[in-house]
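Scroll down for the structure; my scribbles are underneath it.
A single protein chain has been removed from this complex, and every other one stays in its place.
Let's look at subunit A:
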């Protein structure tokens, strides 16, 4: 279990991004629920922490696929694969995470560093 932040640091409607490898994001929904998923969209390297939280889903800021925070599934293309979900544990005033041990569905370039060449 890894500590994330204090409860007071994550108000409703906001996201907290953790620089793990791959990065993870914790959302506090308007309804007061906490969810954690991989921060990187499965379509291209975009941070879902920058996306738009709507109820129990987050819309990717780049091409508008929406991920269900409970299941990690994307609703419409271009993203097809789900993001992993992680377990959120609140202990006292602190938010913790239990990371999933599934294989993440990262987009091709994410986290691989600079790629030489490449074409459209």
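We adopt the following convention: a contact is a pair of C-beta atoms (placed from the backbone, for glycine too) under 8 Å apart; a residue touches a chain by one contact, two chains touch by 3 or more; residues count from 1.
By our rule, contacts and distances are computed from a predicted model.
As a check of understanding, state which of "Cytochrome c", "Nitrate/sulfonate/bicarbonate ABC transporter ATP-binding protein", "Aromatic ring-hydroxylating dioxygenase subunit alpha" or "Phenylalanine--tRNA ligase beta subunit" is the UniProt name of the chain not shown.
Options "Cytochrome c", "Nitrate/sulfonate/bicarbonate ABC transporter ATP-binding protein", "Aromatic ring-hydroxylating dioxygenase subunit alpha" or "Phenylalanine--tRNA ligase beta subunit" considered; the missing chain's recorded name is "Aromatic ring-hydroxylating dioxygenase subunit alpha".
Over the whole complex, note the residues of subunit A touching the chain we left out.
17, 23, 39-40, 44-47, 50-52, 61-63, 109-111, 113
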